[in-house]
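Before we start, here is the structure in question, set down as structure tokens.
Left out: one protein chain. Kept in place: all the others.
For subunit A:
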């Protein structure tokens, strides 16, 4: 009896199959044992990589040479695979290609554990992984792309020239911007229509006998969507196995740290408490506060009052920069009593909510300082309010005036207004940072007002304490590719040595809470 043409594969290690190319769909989890330190290194380094992907994605066009160059250099530095044609046949120093691919594989799966927990984390993780995948896929030689897809169950086939000639008119008429010449020059793929629904729905593709004929430029989109869908499903599944993972005491602190790191922590844990004195606040507000907090501080000083929204946003920010409860009470009382509120009323009506912010009263509902996302998206200000994000909520004319008052240059103001027009509010704030600190390129990607403050203080030389606070969770931010080699290399070299130290730091970091 003849069985169908299935040949038995005699490979001992199924994973060596996986590492046949420098990228993969991460369909199979790693099956080996690794040491705890390798676990941590891999995870941290991949996180640095993804942070770089994020930063570059925000500041560069994703297919530009600059983007590619910088990302490639970061991949190289962190010992991730970066060249599609690399192999281990030639001897080289440093990790082998196999080792790099193995690291890529394992680190991806570790980060899944950290990033599957909430919708925000998943979204962020998926976005960066998709961008990384796109970069690597486009790097593949076209001749290698098809076999790669086939290996991953995407049975897309290109059509032959003969078929192209036969279908030329139909292909010209179904894809926008395709002339006869262009049809012959570009590859077309034959894909089951169910895999190209977005194109089918809009009738942007030629259909024949249940297959869609897709030009190369569109196939990348389809492949990326497939990657994204697979990863999204996988993360949902991973989330279900979390309780088991979290019960492992070795892993839990690290995973928590990793998922906080993407946000650069939420600043709910206070460090440097009491290191700032109240009389510094006025000058700090001009130097190191983001515009939203500067604005709130100014309104408070002018009106001796802030409404609830403003008190929350500013009050929690102050807590985040290190004000103690006693200081905060003193600060607000001093200001409010200059206005229409007398001491008694303050104690009765406002003190409670300040103590509440510090977790000293009632149910400890969300008392973490607001991130940029929160400020921009929730509780928009109305008449008489001063909270919110000025780049988002202020009338552009008023914003312009305010920036002029704060002595931002006219060209700088224009740049900011352009970003605001494009709805890039955080980038606008970052530009404000750069202009007020006189630097070309802020090396972080802004997503939290307290982060703004810390970065500013760091830049202005605000002491060792601040630096240490930044170190552990923000190493990933320091090492964006645009910063240059010195810091990166140093940290990379030190990583393995200092991991034990870092882990210790982490544990104490969390215990202080």
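In this text, a residue touches a chain if its C-beta (ideal position, glycine included) is under 8 Å from a C-beta of that chain, and two chains touch if they have at least 3 such contacts; residues count from 1.
One rule holds in what follows: contacts and distances are computed from a predicted model.
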Task: Among "Trafficking protein particle complex subunit 2-like", "DNA primase", "glutathione transferase" or "NADH-ubiquinone oxidoreductase chain 2", UniProt-listed name of the chain not shown - done: "DNA primase"
TODO: Can you work out which residue in A:172, A:373 or A:459 touches the chain that's missing from view?
DONE: A:172
Open item on the list: So one chain is hidden, and I want to know which residue out of A:193, A:367 or A:406 touches that hidden chain in the complete assembly.
Closed with: A:193
Task: Residue among A:93, A:209, A:247 or A:283 touching the omitted chain - done: A:209
Task: Residues in subunit A touching the chain absent from view - done: 3-4, 6, 169-170, 172-176, 178, 193-194, 197-198, 200-203, 206-211
